[in-house]
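Take a look at this one; I'll ask things after.
This view holds just a subset of the chains, kept in their places.
To keep things simple, chains are lettered A and B as they appear, and every chain counts its residues starting from 1.
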Amino acid sequence: MTTSPFQQRITTTLDAVRLQRPLVHNITNKVVMNFTANGLLALGASPIMADAIEETADMVDLANALVINIGTPSDRTGMVMQCAVSHAHNTGKPWVLDPVGAAATRFRLDTARLMLEYRPNVVRANASEIQALYTGELGGKGVDSTETPEAVESLAMTAARDWQTTIAITGATDLITDGYKQVRLHNGHPMMARVTGTGCLATALTGAFLAVEGDGLTAVTAALALLGIAGERAAAEVAGPGSLHGKLLDELYLLTPDIMNQHLKLEEQ
Amino acid sequence: MTTSPFQQRITTTLDAVRLQRPLVHNITNKVVMNFTANGLLALGASPIMADAIEETADMVDLANALVINIGTPSDRTGMVMQCAVSHAHNTGKPWVLDPVGAAATRFRLDTARLMLEYRPNVVRANASEIQALYTGELGGKGVDSTETPEAVESLAMTAARDWQTTIAITGATDLITDGYKQVRLHNGHPMMARVTGTGCLATALTGAFLAVEGDGLTAVTAALALLGIAGERAAAEVAGPGSLHGKLLDELYLLTPDIMNQHLKLEEQ
């Protein structure tokens, strides 16, 4: 398999993250805080997590990128998130949105749509969430998708252009588009869906890559490729999802650009 | 060991959970959110966790069962929990209560007793908590019990009848009663008490079984049997509780009705 310029740029961003150790600020859900902080540390980034309004702007200023995940929303954290993305937008800080469960309830859909107004650099979601965000119709099954990325492909292209962002829809095959270019990623393993927060971790890692790589499409593709390959390698070693949880973090720590190049299953369009 | 009709029904509910993949809504404590979400996923159920009043009724409507765990209570989450159980009660949604630390402080005891008014299908607790709930007297050691299930056996029978629920008291031997029938379960391993949230996980798994099995006694016995056997098998493979945490989830993922039938140590009365 030859290595395209895009693929080369993806793997070199991994070195950049490890060299620069970017500070990634997370306002995220209570279920995955520990796991995503550990994922960022394993990769080589420096996570911070905070949700007090008193320090929101300070934290955005300190950080090299911002991660917003609405997985356990409340009126209080919604306000903090709005303050953070507004400040990020005004100061040019890159940020990524994970609209967890936006297809499940009107409250989450409204919260996620409010965030969209502040122009995230990347939206990482499942197919039902992107569909709900764009159409305004609820769906999915709780925080899980009932659609495949392929089923919402043309909608995602349109949405990415309308929202002026990059959309990454994860599933058996990940679909990534900025509304013009499209990338499909065939890495990953089904057992990863049995570990809570692998989607949230994909979003957090995207934050780390956004801190060192200005192009959203490159940053999120790098994050998803890294996580997918780490998941494949980890799944090959374990009997179940409890052990996968730890091994996945080990592989994030161990992966090199060379290993990524060997395992990457990527199609560009 | 012959297999009783009750035992058969217990093991077949495991297949039902895996086939139906019920959506289980959890309003639970911050210490165990990640572990119990992973436990539900390992089993084959679909967890959701949320505690915003704005989406409480929607989440209960979406879910196939509700889990209420008062492990880190506040006035805000107490109100959300009351809203959720009231809605579950009015709409006939099955739900399970875990009164974590109800024996430790008056605030927790009052919170747990308020929840009881909305008629949980199952109460999963330790002996000190059941004693405190019934007598109104504090006791225990923090969130741990200072009584054995056996010591509160007759009190539990009376309480189950009074509250019209099924009570499951976990300990070295688990005691389960709906006020008429009694079940004792001798599965499990002492090292499980060194992993935070194994009791909370028992409650969360009970939610998954309640979603597919209308009888509370059957549902909670299935959950405790599954967890106890998974714990035994996991403990045999590890040196300490850190590894048990992951292996326990692996075993929840791997267990089959056949393995359950081979290892189940159950007495019916």
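Everything that follows uses one rule, which is that contacts are C-beta pairs under 8 Å (C-beta built on N, C-alpha and C of every residue); 3 or more make two chains touch, one makes a residue touch a chain.
Worth saying up front: this structure is predicted, and the values here are computed from it rather than measured.
**Student:** With 2 chains shown in place, count up the copies in the whole assembly for me.
**Tutor:** 3
To be clear about the criterion, only the chains that are shown with their structure count from here on.
**Student:** What whole-Å value do you get for the distance between chain A and chain B if each is reduced to the mean of its CA atoms?
**Tutor:** Computed from C-alpha means, the inter-chain centre distance equals 33 Å.
**Student:** Of all residues in chain B, which touch chain A in the complex?
**Tutor:** 23, 25, 30, 33-34, 37-38, 41-42, 46-52, 54-55, 58-59, 62-63, 76, 245-254
**Student:** Hey, which residues of chain A end up touching chain B in the complex?
**Tutor:** 29-35, 71-75, 101, 104-108, 141-144, 193-197, 238-243, 245-246
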